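Attaching a single structure in structure tokens format; questions to follow.
Only one protein chain is missing from this complex, and each of the others stays in its spot.
This part shows subunit A:
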Amino acid sequence: MTPVQSKIYTDDVSLLMVLIDTNPFFWNSINSTLSFSKFLSNVLAFLNSILLLNQLNQVVVIATGYNSCDYIFDSSASQNHNQRAENLLQKLEDFVQKDESLGRDDSVDGPGFSLLSGSLSMALCYIQKVFRSGPLHPRPRILCLHGSPDGPGQYVAIMNAIFSAQRSMVPIDSCIMGAQHSAFLQQASYITGGVYLKPQHLDGLFQYLSTVFATDLHSRSFLQLPKPVGVDFRASCFCHKNTIDMGYICSVCLSIFCKHHKKCSTCG
């Protein structure tokens, strides 16, 4: 898997893509022990600390809604340093309202699940744009702050995004705020070489973020980080999106089905 031949800084300049889960169904449910505002204040402090560490560090925030995803904040866009937080919050509010208003009926999974595949793809596109921009660019990584359960309809898209991240050598870190583990993000972190963490005390979220997720890629080779424990590698079938242990596989395109089909729906 040869990555794109590109010149990167050898030290700790990093480009951090943060994917924030803004699904109100999750944040208001009993599953979350942290209020959204507290969560945001932790995240803002974390973003400030990332930008503090190195003058050339870049942070881009993408919000994952349940109908759409959008860019919320880009630190390289020239704006007043004083009002970073205000800008971010303003844009976030606009996004949440827009997301609610969209209310599509034909959404992939349903309102309980966030569009993780969409935001992953947007993040990867941004990273590719940065790769092609100039001779030197920072080392990119993706941080997923996720809480909603995994939407089975997005399995294929998420796996594709994970493999393309692996090919571009972009690690995907995940921090789970919900009550249950997310199989997709476990696989993502395992395959791309990122860190998967489900903090036990969500009140100290900033400490978790700054200890584990603030390390740049250069220093990761010297530090002990949480190791993956028992990754759930089960696939889900392409027809019903259930996780299955045993199934039927098309010999041409390797898509997985739970029942025997005469004709493969992917390649025919």
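Basically, a contact is a pair of C-beta atoms (placed from the backbone, for glycine too) under 8 Å apart; a residue touches a chain by one contact, two chains touch by 3 or more; residues count from 1.
Everything below uses one rule, namely that contacts and distances are computed from a predicted model.
Missing chain, UniProt protein name: "RNA polymerase II transcription factor B subunit 2", from among "RNA polymerase II transcription factor B subunit 2", "Origin recognition complex subunit 4", "GPI-anchor transamidase" or "Transcript variant X2".
The hidden chain makes contact, of the residues A:70, A:150 or A:216, with A:216.
Across the interface with the omitted chain, subunit A contributes residues 5, 7, 9-13, 45, 48-49, 51-56, 81-85, 135-136, 206-207, 210-211, 214-216, 218-219, 221-224.
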